[in-house]
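Below: one structure in structure tokens.
Left out: one protein chain. Kept in place: all the others.
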Amino acid sequence: MHHRVIDQWSRGVSPLHALSAGVKLAALLGILIAISAAPTYPTIITASGLLTIAAMVSGLPFTGLLSRAAFVLPFTAIFALLTWWSGDPERALLLVAKSFLSGFAAVLFAATTPLAAWTNTLRRCRFPSTLVTVIEFLYRYLFVVAQQAETMRWAARGRGGFRFDAAGGAVGALFARSWQRADGIHRAMLARGFQGTPK
Amino acid sequence: MTRVVDVRGLRYRYADGTQALNGIDFHLDAGECVALFGANGSGKTTFVLHLNGLLEGEGHIEVCGLPLSRATADQIRAKVGLVFQDSDDQLFMPTVLEDVAFGPRNLGLAPPETETRARLALEQVGMTHAIQKAPYHLSAGEKRRVAIAGVLAMQPEILILDEPTTSLDPPAQRDLAELLANLPQAKLLVTHDTQFAEALATRAVFFERGRVAGEGSVDDIIHRFHWQAHSPRSVSLDRRSAK
Partner (left out) sequence: MIHANYSNSRMHIPDGFLTPPVWLTLDVISVPVVAWVARRRPAVVSDLDRRVPLMGVMGAFVFAAQMINFPVGLGASGHLLGGTLLALMLGPGAAAIVLTAVLILQALLFQDGGVLALGANIFNMALAGVLLGYLPSRLFGRNMVTIFLGGMLSVLISGVLALAELQTSGVAITGHPAQVALLLFALTGIVEGAITVVVIRSIERLNHTALRSTSATSLHARLAVIGAAAVLALCGAWLASGAPDSLQLLASNVGLDAEPVWTHSPLANYEVSSLGPEWARRPAAGLLGLAFVYTMFSLGGKKR
């Protein structure tokens, strides 16, 4: 799954990686707001320039970043085509440019900032700590649960793929295992003296 | 010899009515390493969960001279280090260092002290190189070491390891045995791995249907209960699940 690649990228070494997560988060929001609030060609061109420079500084594979940002394109393309047909090609192009650039900015942020760094920033910014901790747990166990799902998928593929009800059984089993996993984690937390809210 | 764990007449029944433990008597002395054998579902894991108060059954449990009760559970959890079968359950913090520091922080230690303890524990298990890594970047053997470090950082007097060799390759099992042999704590190994137990344990206890069915040297127990993976005879035992 994609998260492995982004996770690996985020642990790289570059001036952009070294920048504090708070600064990068502010820059990301700044660029997104500028693109959204003033979607004119000067903004688009300036943002593209800045993001290209940032991507160069990050030392990450440029085409890799571009292709990840392109995940937004299928959604965008439909609406861009509709807008084009309704007689406004300029607006259609702007739509594509805006969503692609925004996606690229988000990829660049995630690819140069390890998750723990930005969740700590969110926590310092007084985000509800329950939500931030849930994000951290989710990310940590994504690597475990996704592996289980992948194993199930291979096992099913080896026997001719899922039918509808069998897929339901697999997802149900995945749910039950995830529930047990949560019990195990909680038990392990208690065993190491956990008494209150997680920190 | 100082007795660090003393259990008398421990019984436990799950909510669904399964009698998991049916009058267990058990003891562990300082510096001793005991292997706990028994079929799946014979109550081994249920038993060790009692030793630091994660489950509450009837009977008497004393750890380091302290009778276990709700009031003393926190103190006892600091003395009894429990290493779980699935390391992924235990390594839940974002980085290795934070995870190992989780226990000491719960003991209410100041941040510099927690970090010192965590680094020390990671040194003991030979994992200082991974301090900033995320747990999901570790191999199974490394995860097990970090899980042990997380427990050692609480400076326990007793170590309990539930199936420590599961999913480890042979070299990692060997390294683990070496590591454990050099730790001074009293140890209880819950395991199916008789070779591993033979290498480490001085005494073995055999569980059957929530009771202690036998006790003796590791060799003695293995022979008495035909407890080998590759013997022509196999023992049929009640396979009720403990969970």
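Letters are used for the chains, namely A and B, taken in the order the chains are written, and counting of residues starts over at 1 for each.
The working rule: a residue touches a chain if its C-beta (ideal position, glycine included) is under 8 Å from a C-beta of that chain, and two chains touch if they have at least 3 such contacts.
Remember, it's a predicted structure, so these values are computed and weren't measured experimentally.
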Displayed partners of the chain not shown (whole complex): A
Identified contact with the non-displayed chain, of A:Val23, A:Ile53 or A:Leu138: A:Leu138
Hidden partner chain, touching residue among A:Val23, A:Ile53 or A:Ala146: A:Ala146
Touching residue (missing chain; options A:Val23, A:Ile53 or A:Ala176): A:Ala176
Contact with the hidden chain (one of A:Leu16, A:Ala55 or A:Met189): A:Met189
On subunit A, residues whose C-beta touches the chain left out of the figure: 1-3, 6, 28-29, 32-40, 68-69, 71-72, 75-76, 79, 82-83, 86-88, 94-95, 97-103, 106-107, 109-110, 118, 125-131, 133-142, 144-146, 148-150, 152-153, 161-165, 167-176, 178-179, 181-182, 185-186, 189, 194, 196-198
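One rule holds in what follows: only the chains that are shown with their structure count from here on.
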Between subunit A and subunit B, centroid-to-centroid distance (C-alpha), Å: 38
Sites on subunit A touched by subunit B in the complex: 7, 114-116, 119, 136-137, 140-141, 143-144, 180-181, 184-185, 187-195, 199
Of subunit B, residues touching subunit A in the complex: 49, 52, 54, 74, 77-78, 82, 84, 86, 88-90, 92-95, 102-103, 105-107, 134-136, 150-151, 154, 243
